[in-house]
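A protein chain is absent from this complex, but the other protein chains hold their places.
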Amino acid sequence: MQQVFTRPRSLKDVSTHFCPGCHHGTIHRLVAEALDQFGVQDRTIGVASVGCSVFLYGYFDIDVVESPHGRAPAVATGVKRARPDNFVFTYQGDGDLAAIGTAEIIHAANRGEDITVIFVNNTTYGMTGGQMAPTTLVGQKTSTSPYGRDKAKDGSPIRMAELLAQLGGVAFSARVAVDSPKHLMEAKKEIKRAFRYQVEGKGFSFVEVLSSCPTNWGVSPLAANARIQEELIPYFPLGVFKNDENL
Amino acid sequence: MQQVFTRPRSLKDVSTHFCPGCHHGTIHRLVAEALDQFGVQDRTIGVASVGCSVFLYGYFDIDVVESPHGRAPAVATGVKRARPDNFVFTYQGDGDLAAIGTAEIIHAANRGEDITVIFVNNTTYGMTGGQMAPTTLVGQKTSTSPYGRDKAKDGSPIRMAELLAQLGGVAFSARVAVDSPKHLMEAKKEIKRAFRYQVEGKGFSFVEVLSSCPTNWGVSPLAANARIQEELIPYFPLGVFKNDENL
Amino acid sequence: MGRIEIDELRCKGCGICTIACPKKLITLCDKVNHQGYTPAEAPCQELCTGCALCAEICPDVAITVFK
Amino acid sequence: MGRIEIDELRCKGCGICTIACPKKLITLCDKVNHQGYTPAEAPCQELCTGCALCAEICPDVAITVFK
Amino acid sequence: MSKRLFVKGNEAAAMGAIEAGCRYYFGYPITPQSDIPEYLSREFPKLSGEFIQAESEVAAINMLLGASACGVRAMTSSSSPGISLKQEGISYMAGAELPGVIINISRSGPGLGGIDASQSDYFQSVKGGGHGGYRIIVLAPNSVQEMYDLTMHAFDLADLYRTPVMLLGDSVIGQMKEALVPNPRPVRELPEKGWAVRGKGGGEQRVVKSLFLGDGELEAHNWHLHAKYQVMKERECLSEEYQTADATLLVTAFGSVARIAHTAVTMAREAGLKVGLFRPITLFPFPEEALAAAAGRAGRVLDIELNTGQMVEDVRLTVGAGVPVSFYGRPPGAGSLPSPEELFEVIKKQF
Amino acid sequence: MSKRLFVKGNEAAAMGAIEAGCRYYFGYPITPQSDIPEYLSREFPKLSGEFIQAESEVAAINMLLGASACGVRAMTSSSSPGISLKQEGISYMAGAELPGVIINISRSGPGLGGIDASQSDYFQSVKGGGHGGYRIIVLAPNSVQEMYDLTMHAFDLADLYRTPVMLLGDSVIGQMKEALVPNPRPVRELPEKGWAVRGKGGGEQRVVKSLFLGDGELEAHNWHLHAKYQVMKERECLSEEYQTADATLLVTAFGSVARIAHTAVTMAREAGLKVGLFRPITLFPFPEEALAAAAGRAGRVLDIELNTGQMVEDVRLTVGAGVPVSFYGRPPGAGSLPSPEELFEVIKKQF
Amino acid sequence: MRYDVLIAGFGGQGVLLAGNLLSYAALDEGKNVCYFPSYGVEKRGGTANCTVVIADGAVGSPVVGSPSALIVLNQGSLERHGMQVRPGGVCIVNSSLADAATLQRDDIDIVPVAMNEIASDLGDPRMVNMVALGAYVALTGVVSLASLADALKEALPERNHRFIPANLRAIETGAQVARSILPVAGKSNNRQEKA
Partner (left out) sequence: MRYDVLIAGFGGQGVLLAGNLLSYAALDEGKNVCYFPSYGVEKRGGTANCTVVIADGAVGSPVVGSPSALIVLNQGSLERHGMQVRPGGVCIVNSSLADAATLQRDDIDIVPVAMNEIASDLGDPRMVNMVALGAYVALTGVVSLASLADALKEALPERNHRFIPANLRAIETGAQVARSILPVAGKSNNRQEKA
């Protein structure tokens, strides 16, 4: 008998601070696997954002630059322009990317910066205790929408993967999930494709990953995992929204 | 014989600082006409941005609040929430709205703030001396793209009217021009429609107006006027991109 | 039957009205005024229909139209 | 023919592997461990195919699979 | 209503804002102040107030600018990094003479730093972190009760002087719970807001702006603002003294560390050391007169701050060269909050 | 190359950056500094440098953060309102100890204000406009030649101390044209940038961050930064004196107004008044020793600034109570730039 | 009188609720109270602790270097805070999860209480914090058990009021056990300091 499943080399052998059942852990592993597969670990510069994934440097065995909240795409732009031969990705939450970082993500995407963005959408601000995010579903109760998100006052959840797909510089934009083996395998495929596009210099690639936040959703890990299929996917459809090989 | 064309009441009887042939003047007049037509002059609060239109208060006979560069949609949000019965519009340039103000316009639109945004797209930063804007056409020479905008490094011009049309809270989004009597009449129609939607409380309405900047384009007023049809409209098509009466 | 008046002091001589007038009744005079502009003029207005297209297109609201 | 090992110290008892395993070989034990979690266990693994779905889905990379 | 409630400092500030008549809040989540937006998002709907979670701190301060321009009482709150992002907006509000309350439950930096109690934003708050040389009133509460009372006071001062007012606290003041007597809003003579935009309604056009291009206009405007700051210095200084009457050593401290110093001073007194505590409550205007007097009596000053030395500059400028000023700083961070016992040791060394 | 060129101050700064080896610029247009990005957008392509017009000043400072984290020489430039927006990013760079040059061709405020020459950003620049109590080196050129030389110097200091360095000018210094001798970049011993990210390439992981959560870590980091600032104070102070030897009145002024004061002092000397000029070139670290000496000799100081009084606080803290310090301020705005004749009158009144 | 106590354990043991309950009780008795929770970047997981200062006069510092009383619910907290207790003070240890013997001090009273077992015996393992509180109150008399009982209504959210009887039982049992180990009259009275 031999080992058929092992921890990716790019992922440090430590336990994380993530809550039980939090998909951040799964997504970390998928990203690390992709780094391994392309053999870019040694020339990768990860750009961390501010959110529950702020400890990126603690879990990935790669060089990391920390960004102010929301500014990872700008930081990554500086990094990639200074080191065009390095592999550069950002890892951002939905508060980080879809709220405070809106201008930075839109313009990095529009310039077609040759970077990959992993966008972890858990429909809330995890690290700060579960406030409403631009991605919070209508009716969803959070600590700052105690009566549920009100479409009339707060607007509808933003679909970033679709929005960014509109922009010229975007080579690839997709939305995936990791709540089931089936979705997880697709997620693997798309994350690797996004990475390949950067390796091949095709331009800006973007993968939105639907993620759970049991703690702030106030449900069990299993219930949170189930919510992805039951509530998130119906509004945030999985799929590839832009795939521009010859950008 | 009687007078068949008169200056709108909402427009002060003063001469402007605009350069000869600058469409800002024309657009100011069309907006003032719409204010007159709906009889909202007395309850209008205009939100000025920073750009060649910074002197909004000098030309419109209405209450005006000045905003920091790019933040007019946020300022207007504060104004409208505090005074829901007032008529509130912003008047912003393309540097102001499509660059530094990207996050503010996207989220005001997404929240469906009940305001109207007049977006004057002259493909450059007029007031500061003609630098490249997110709307600058590929190949267009500006003071910061002396060799012409390079799609590979600077990305492609952003089409704001189309992009905003994607967002939930947007009731109306259109692009018009004022370079010919025909376009001007359409522009009048759409600006009035946008205003009507606010008067009727239908939500966020947006009108992008293609505008000339003879001074920074470095051509004569007539040549600048002609460029709208010849170069801008082919990339920035005129039309209505969202018209959601029953939002 | 129409007639227009061009405000010398408001006109900046951009010339846009000259191409907007279907009857081509407007031209720019060649002498520079005090602000350094060559304002528009419509010397003979017999054919003016009062359609006001010139006034509509003028960025500086320098034209008044009668009909 | 497969076999899995669950790392007691990494497992946070989220239970996601228990629904991911097509053979339903994994369960959460009921005694709380020192971190206050009830870790997963797979007492009888005869039917384990080594498909590794459990390991793939585990957010904490707590499962190793042999085949 | 004199029943004592038991609430967090942050909640007390939110309650004070409501009692002050504030019904417009614009903010963006950040630890350790999120209790404020969370509380108001629960309560405002019941009071038909408007709570908006902005897309960023930049948007929030500009929403505040817009609401304040309409003459309503409005506020925002954040913590250090978020406050840095608001600096342009604060400068615009100061320039346009707009009232508005800004709460900074500051955290440790620089950069991302951490979320522990810190006083490293003193300079940013009192010297004007934004451009243009404006000043804003800065209040430094040191108890849950003051979080409530001073928030109400902040709204009055903002309207009285047409200026942004900042409440500067930290995670100690914001997160601790104490008894709160929810006093009713004090009645105060306040000027009409004739300058506020509301639609000209046939009347004069109203313009809220900070752009002044006419010859000499902007210089005059700057002197006008300067004159306003002088009036604040004369009328609005607040400070508190403890055991200063016969003190031969005056400890100066504000906010959270003043609470710790208070106990340290008590310990010193029990040990027979003649120590007193001077606590500025208004950081701008800085209570120069009162401090100069107390410092003069004591003859020497020990300034204690949760940073590497900021207010100490204002203390030195105030007491003059006659009175030696020493400094004890504990820059912020996990596990770095000094205990009363530690401060007592520091004080002892002075004798 | 000693041929004298005739260029704008802004262009000189851009040329200095190129000579210093800077090949990465990130900025957003704003008057009166746009000549800098405009010049570099023309020249960088020829040098295979990267010029990016960012979507905002916030994006620009964070692009700078990213490039600097890679160890390359990079810069941004802006003017007052834009600099306010950069405060969070500057705090992050200071916290992560990242080099980087920031040019502020400041303008008049507060708010939108105007674009006239101003020195109202002194506090923001030297006291840390951002959160977290960091400091950055601030250089204040007063000639086109200094715009060039000090920009080169700024890059060296940034690398030497791993800190952001700001060049603080205004529309006078940025827009005037003077002769420039484009001196070659001085050779200077600079440390390796082992900390820069480049992909770990088998070696140790490198992390550029300002987050410190371990017990005592952040406090230690703050003291480490503080210690660095002390070294700067010892080694990097720059100042210039004119006619101070026998002066009985010492005028202190920096940047543009120091140029005007220089002529005023000349006029005073011609009128037989013993006046000297002390010009701080580094605003942080503030040239305390040199100023204290010169002020001590003269016995009294007249501080002149284009604001309502900022550097004067550092002057007072430096000279101590023995030496009376009076202040003459001209807050900025259209038509408010004082002439040498006006300053001469102000000086005369002192006798 | 001035009392201060540090309560520490890991997340989920109800440390903060215990602190709150104690505060409400003291408040009801007309005392001044300052409750100060520790606050980590990660709001969840890890260790949790809070300080409660109770005084007739000004409470002064919310931060306490050496508290007169320490309540530790797990081994980690005992190791981390054990040495902080002021000489003459008391340390109440949850002997179910921590080994009181590992704290080598004879200048304070060390009171081991098997809180988990007691709570489980009472039928609700989550009552560990109440058992601890009962012990503390019994040993220090900082507030009356009656006040604690009343305070439960304020400290617990409406929906949990049905658990009040269970909480009461846990508090009382904790008190009994503590008294049986160390009579109130004992030297632990020195724990009352002047403000």
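Labels A, B, C, D, E, F and G are assigned to the chains in the order they are written; within every chain, residues are numbered from 1.
In this section, a contact is a pair of C-beta atoms (placed from the backbone, for glycine too) under 8 Å apart; a residue touches a chain by one contact, two chains touch by 3 or more.
Computed from a predicted structure; not experimentally measured.
**Student:** Given that one chain is not shown, which residue among F:Val172, F:Ala196, F:Leu218 or F:Val346 touches it?
**Tutor:** From the options F:Val172, F:Ala196, F:Leu218 or F:Val346, the contact with the absent chain belongs to F:Val172.
**Student:** Among B:Cys19, B:Ala194 or B:Leu232, choose the residue that contacts the chain missing from this document, as touch is defined above.
**Tutor:** Considering the complete complex, B:Cys19 is the one touching the chain left out.
**Student:** Of F:Val58, F:Ala74 or F:Ile115, which one is in contact with the hidden chain?
**Tutor:** That would be F:Ile115, which touches the missing chain.
**Student:** Which residue among F:His262, F:Arg279 or F:Arg316 touches the omitted chain?
**Tutor:** For the chain that is not drawn, the touching residue is F:His262.
**Student:** Take the complete complex as the reference. Which residues in chain C touch the chain that isn't displayed?
**Tutor:** Counting only chain C, the missing chain is touched by 35-36.
**Student:** May I ask you to list the residues on chain F that touch the chain which is not drawn?
**Tutor:** 4, 6, 31-32, 114-116, 171-172, 175-179, 256, 259-260, 262-264, 266, 270, 334, 337-342
Note that only the chains that are shown with their structure count from here on.
**Student:** Indicate the lowest number of steps between chain D and chain G, counting one step per move to a touching chain.
**Tutor:** The fewest steps needed to get from chain D to chain G is 1.
**Student:** Counting contact pairs by residue number and requiring over half to coincide, which of B-F, B-E or A-E is equivalent to A-F?
**Tutor:** Repeat interface, by the over-half criterion: B-E.
**Student:** Where the centre of all protein Cα atoms falls, which chain's Cα centre is nearest to that point?
**Tutor:** Central chain: E.
**Student:** Could you work out how far the Cα centre of chain B sits from that of chain D, in whole Å?
**Tutor:** 59
**Student:** I'd like the Å distance between the centres of chain C and chain D, where a centre is the mean of that chain's Cα atoms.
**Tutor:** Comparing mean C-alpha positions, chain D is 84 Å from chain C.
**Student:** Hey, what residues on chain A touch two or more of the other chains?
**Tutor:** 19, 54, 66, 68, 99-100, 102-103, 106-107, 111, 127, 129, 134, 153-154
**Student:** Mind pulling the chain G residues that touch 2 or more other chains?
**Tutor:** As it turns out, chain G has residues touching two or more other chains at 41, 43.
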